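The other protein chains are all here in position, but one chain of the complex has been omitted.
As written, the chains take the letters A and B, and residue 1 is the first residue of each chain.
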Amino acid sequence: MYLPDFDYYAPESIGDVCRMLTEYEDSMILSGGTDVLPKMKNAVLAPKTLISLKRVILNEPGMKSISYEEGRGMVIGGACTHNELVFSEVLQSKYASVSHAAQSIAANQVRHAGTIAGNIINAVPSADLPPILIALNASVTLVGINGARSLSLESLFVGPGKTVIERDEVLTEVVIPDQAMTGSAYFKYGLRKAGALATVGVAAALQMEGNRILDIRLAFGAVAPVPMRAPQTESFLKGKEATEENLEAAAAIAHDECKPITDFRASEEYRRDLVGVYSKRAIRKAIADGHR
Amino acid sequence: MSEKFLLDDNGIKRFLVTINVNGIDYTKMVKANTLLASFLRDDLDLTGTKRGCELGDCGSCTVLVDGKPMNSCLILALEADHKKIVTIEGVSTTDDLDIVQEKFLEFGAIQCGYCSPGMIMSAKALLMRNPHPTYEEIADGIAGNLCRCSGYINIIRAILSASGQEVENY
Partner (left out) sequence: MADERENVGKIYAPRPYNVIGKSKPRIDGREKATGAGKYCGDLKMPNMLYGKLLQSPYAHAKILSIDTSEALKIPGVIDVITAKDVPDLKYGISPARWDENILCIEKVLFVGDKVAAVACLDEETCYKALQAIKVEYEPLKPVLDYRTAMDEDMPQIHAEYERNINTEIHQKFGDPDEVFKNAYHVRTDTFVGQRTYQSPIEPHSAISYWKEGKLTVWSSTQTVHYFQTYIARQFGLKLGDVRVIRPLIGGAFGGKLEPTGLEFCSAILSRRTGRPVKMFYDRHEMFAHNRGRHQGTYEITTGVDETGKILGVRCNFLLDGGAYTSLGIATAYYSGGLLTLTYDFENYEFNLRRMYTNLPACGAQRGHGAPQPKYAFESHLNNVAEDLGMDPIELRKRNTRKADTITINGFGIQSCHLDECIDKIVEVTDWEKKRKEGMPKNIGLGMATGSFVSGAGYPIVRSDYPHSSCMIRVNEDGTSATLYSMSVDIGQGSDTAYCQMAAEAMGYRYENMKIVAGDTETTPLDFGAYSSRQTLMGGWACKRAGEEIKSKILETAGFMLNLPPEDLICEDAKIWSRSRPKVEPLTFEEVAKKYFIIKGPLVGTGVYSPPRLGGYYKGAAVATSPAYSFCAQAAEVAVDEETGQVDILHAWDVHDAGQIINPNLMKGQVHGAFAMGFSESVYEQVLFDENGKLINPDLTNYRLITAKDMCKFDNYLIDATDEVAGPWGVKEVGEGANNPTMGAIRNAIMDAAGVSVSSLPITAEKVWRALKEKKAAEKAAAGKD
């Protein structure tokens, strides 16, 4: 295959990255490369310039760190690879559900290269990290020429491949806030046991009191143009006992609420059923295992 | 610090990179679109790193980048500048084979051999991180390396044995 010509810069600072993104037309950020480069080889993308983060991550340690900050919550640098999420002790201890979601991505080699920011900003509907992060009410920090802004992850996506991120902005961190949710889980349905895109991804985060669901956030991947919340299913479950009967009823609502399409991987009808089934399973796991 | 480059007659930048491969620094001119896999195979003649799918799906081109197994078909040579790369040719630099290579031979884990270099690199990386992996951990560690010949059975047995665990050979 052939990677078409492009120009390449590897600036030292995030500020320089932001500036170059506006300065060079058709420029894109290159970080892990696991999404951009195959798309360029397949002629799906044809940027004229790639702006590498390789020096920025050396100069800005935050881009590569995963830490818990009192008052802010779990802060994950945008350039952290999927495997850094998998192996992070602090992430595992607080939100192993996020580590599990990262581990479900592609295969080992890709997990060593691909980054959390890439998984988010490419806005691929089947991406594995957005659903669990949205369920955990994560926000992202976007740094642009005029400074930084924080945005809830849920409000980031506009459509397949489209986000509200401005041309000059770099996603520098993902923040999972401290929360009342007592458990979370992500279930991925892929067409084989590794190296598969999500045909359906379901994340749940919930707050339990005894067997009662006080609060719940559900997020689905690959069943809508963007990762979607399930407000009707959530409001049905809020305040209810976590009985099998209620879960079945919730699954039926989730089934109707999602907006999947039919493609060569699965039919709409099948995806709807899977969303229902996986919602039940994610909820059960979040109840049983907490965030583990 | 920024990239050193020359402009060629067509206005294409030719960058100077220094990549450490198997312990030796190689300084070469590359284009922005030169992939690490091509750098290794075409510029250094290290053809043990295989070209399989070129999209990061098959793992045939797996090399260690600063100790981590990665698909060299999805890494620009420029991104590997000043990094340490280990290829299959660097697994054993003497005439003795590495334990993983030895076990691959002993357990019949090599058939056509095309996936073997990448598979061995993934196995090496796994054992460095996790010296006593379980069957499932091995399967996960090599799930990014597709093999069409073996059904993976003898490969997993070889890696188990290389980690010092008891495996019955027949």
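The criterion applied here is as follows: contacts are C-beta pairs under 8 Å (C-beta built on N, C-alpha and C of every residue); 3 or more make two chains touch, one makes a residue touch a chain.
Model, not experiment: these values are computed from the prediction.
Touching the chain that is not shown, out of B:Leu64, B:Val91 or B:Leu160: B:Val91 (per the contact rule at the top). Here one chain is not drawn; of A:Tyr189, A:Phe220 or A:Phe236, the residue touching it is A:Tyr189.
Of the candidate positions A:Glu166, A:Asp215 or A:Asp273, contact with the unshown chain belongs to A:Asp273. Within the complete assembly, residues 1-2, 107, 189, 191-197, 264-267, 270, 273-274, 277 of subunit A touch the chain that is not shown. Interface with the hidden chain, as seen from subunit B, comprises residues 10, 33, 41, 45-55, 57-58, 60, 87-89, 91-92, 97, 101, 104-108, 110-117, 120, 138-140, 142-156, 169-170.
Note that in this section only the chains that are shown with their structure count from here on.
Residues 1, 3-12, 30, 33-34, 37-38, 41-42, 50, 52, 54-55, 83, 106-110, 112-113, 193-195 of subunit A touch subunit B in their complex.
Across the interface of their complex, subunit A is touched by residues 1-3, 12-13, 15, 31-33, 35, 54-57, 59, 62, 65, 68-71, 74-76, 78-79, 81, 122, 125, 140-146 of subunit B.
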